[in-house]
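A single protein chain has been removed from this complex, and every other one stays in its place.
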Amino acid sequence: MTAIGRAWGNLTVTGRVLVPLLFLVLVVAPVATVLIALFVGPWVLDVLASNLGIVRFVVAITGVLLFTIPAAFVIIYMEMKVIARMNLRIGPDRVGPYGSLMSVVHGLKFLSKEDFTPTGADVPVFTLAPVAVFLATVMTFLVVPFGPGLVGQDLNIGLLYLFAVGGMNVVGLLMAGWASFNKYSLLGGLRAAAQAVSYEIPLTLSVVGLVLLAGTLSVYQIGAAQAGWFTDWFVFRQPLGALIFFIAGTAEANRSPLDMTEADQEIVAGFATEYSGMRFAFFFFAEYVNVFVMSALIVTLFFGAWNAPFPFPDVALALDPGSLGIGLVILLAAAPVALTLLFAAPFYLARSSTPAWQALLLGFITFNVVAVGGLLGAAYLGLDWFAGLAWFMVKTFIFVFVFVWMRGTFPRVRIDQLMGFAWKWLLPASLLNLFVTAAAILVVDALKAG
Amino acid sequence: MDRSLRKRLEARFADRLTGPVRQRHDQTEIRIRPADVPEVMRELHDDPALGFEILADLAGVDTGTHMQVVYHLWSAGTPDWLRVVADGMPRDDPRIPTLTGLWPGAEWMERETYDMFGIIFEGNRDLRRIYMPPDYTSFPLRKDFYLPDDAARSPGGGVRHMEQTHTPTQATPSVVRRTAKA
Partner (left out) sequence: MTTTTPHQHPSADDPRVLLDDQVGAFEAVPPYPPRTEREAEFYSLGDGEMFLNMGPQHPSTHGVLRVVLKIDGERVVDLDPVLGYLHRGVEKLCETSDFHHIISQLDPLEYISSLFMEWAPVMAFEQLLDVQVPRRAEYIRVLTGELNRVASHALFQGWMALDLGGLTPILYSFIERDEIVEMLAAITGQRMLFNYFRVGGVNGDLNHEFMSRLGDWMSRATAQNQANIELLNDNEIFVRRMRGIGRLDRETALRMGTTGPNIRAAGVPFDIRRAHPYSVYPELEFDIPTRGHDGGGDSLDRYLLRLDEVKQSLRIIDQCLHNMPDGPVMARLPRLLRPRPGRAWAAVEAPRGLFGTYVISDGTDQPFRMKIHDPSFVNLQLVGLLMKGNLIADTMAVMASLDPVMGGIDK
């Protein structure tokens, strides 16, 4: 006892934290795992199996939450870099290769900033506003299908859910604007409210025609309905609807040139004027996640979701690694060595001055590149969800790029022009789209029947 | 130098000129009394033969003994700049009628002149300080205002603080004078 006591006394503060933690991880955790597996395991599995829906939901929401941060990071980096190129600048190039870790550093910077609450602010509302905005944005992810089978929750009223939850965003903005005790914030919040109310209507109406065609409100089903050649995508049957959805979506995501709520030349930073630190980061992330969601929705609804633009020739890749038995282990052990040597040989032979270790290193790198490429290729061919995810991401990031592109090139419209455009042009156009679609369906059905 | 302009001005304003019409380079200069300014300016502006449409500048001058307000005018009818000097305002209560009725754009120039010299432009609707803070009490471009580091020119040879500059009490009108905040 005394020996342990003395050792404990010699530890620094860090040590006193780390040693119990190590004990927990190395001793308690394995023992507990074994015990649970032996005695409680079957029962837990039974419970999980009988509540598969809830488990699936929890896993999905966790995955979605975890996905938002890297997605936002990538978009922020992309925006910095793309706009820099459009401005004939270089953009971030110090942190990480080509500055790619810049947005991570941004995040760390936000963490280390003072969390400031202005005098006179309505503290509970002020604190909750960023959370409300961020949650409303993240929750829309739940019904977005990333690939065949890769959907958080396939709600049969998915589209309705999307617009309902996406519209909640504005409550957070209004809260932030009102609670900040700042007139610029107030103007920004009210602009957000007016803009969201106006653009929600054409946004919702523009997809009704599409719903008539697809015959379902489930986002997943709409995506699945566009399989086949790219001519089956809904954009070719609903071009006007797609255009209206894109414009109204830009306004909903508060992106330039319709970013009235944070027009920095007019109202400084709008609703975010008084926010700092992590609370501002929530707004910041929410904005970019919103961009991703909008792009994903455009892709899902109008541009064929996860489907490839043309049906890929079906290659039957009848790989069954399990059938190799012990041979698989030998293969896994021997292949890296053999292939490294194989790829190193040309480097070594090509130039006599290349030392052996350098050739080996190059060979190893080449092997890794080839192996990863091969694995991805195999996954693309063999796994439906992987191919779907790849196409979905490619298409989504093309639209993210379009949003960034618009920010780099367009001036901002004025608030009255913005509202006038929504009510005078987008709303009648979306109604027209709806009527024409409905009439066309009736006519086609009548022709088929007759 | 436009000789004909000189003749026209002499013929027209003979009774109101307080000195001879002077000409040098491309400038013609007349001197009038401050009270005559609106009337003379209106004639200079409205008369098609003169047609001084543009007020190029309005400057205050502290000559050390009295105050002046100097106007520069431009007309398409003459190659000269016309300089109108409203001369002979006492330093302790300089007052002159405003020009904002004729040229509304003179408002800020008059505010600036008031701010720097304490010249009161009677009739200017917004005669308050424009550069200096509202609680400032002195008029920096007057000749009795010394910069702290301008010791050599100071009469006592020493440094006087800005805020202790001699300010004629009458130069600050009651509207403008700020009493301590309750």
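Per-chain numbering from 1; labels A and B assigned in written order.
One rule holds in what follows: contacts are C-beta pairs under 8 Å (C-beta built on N, C-alpha and C of every residue); 3 or more make two chains touch, one makes a residue touch a chain.
Model, not experiment: these values are computed from the prediction.
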- Query: Which residue from A:Met102, A:Ala136, A:Val165 or A:Leu187 sits in contact with the chain not drawn here?
  - Reply: A:Leu187
- Touching the hidden chain, out of A:Thr33, A:Asn87, A:Asn156 or A:Thr231, is A:Asn87
- Query: Hey, which chain B residues sit against the chain that's not shown?
  - Reply: 24-27, 29, 53-57, 59-62, 70, 72, 74, 76, 79, 81, 83, 102-109, 112, 116, 125-135, 140-141, 145, 147, 150, 153, 175-176, 178-179, 181
- Item | Absent-chain interface as seen on chain A, which is shown | 83, 86-89, 119-121, 123, 183-184, 187, 256-257, 259, 263-268, 407-417
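One rule holds in what follows: only the chains that are shown with their structure count from here on.
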- Query: Any idea how many Å lie between the Cα centroids of chain A and chain B?
  - Reply: 67
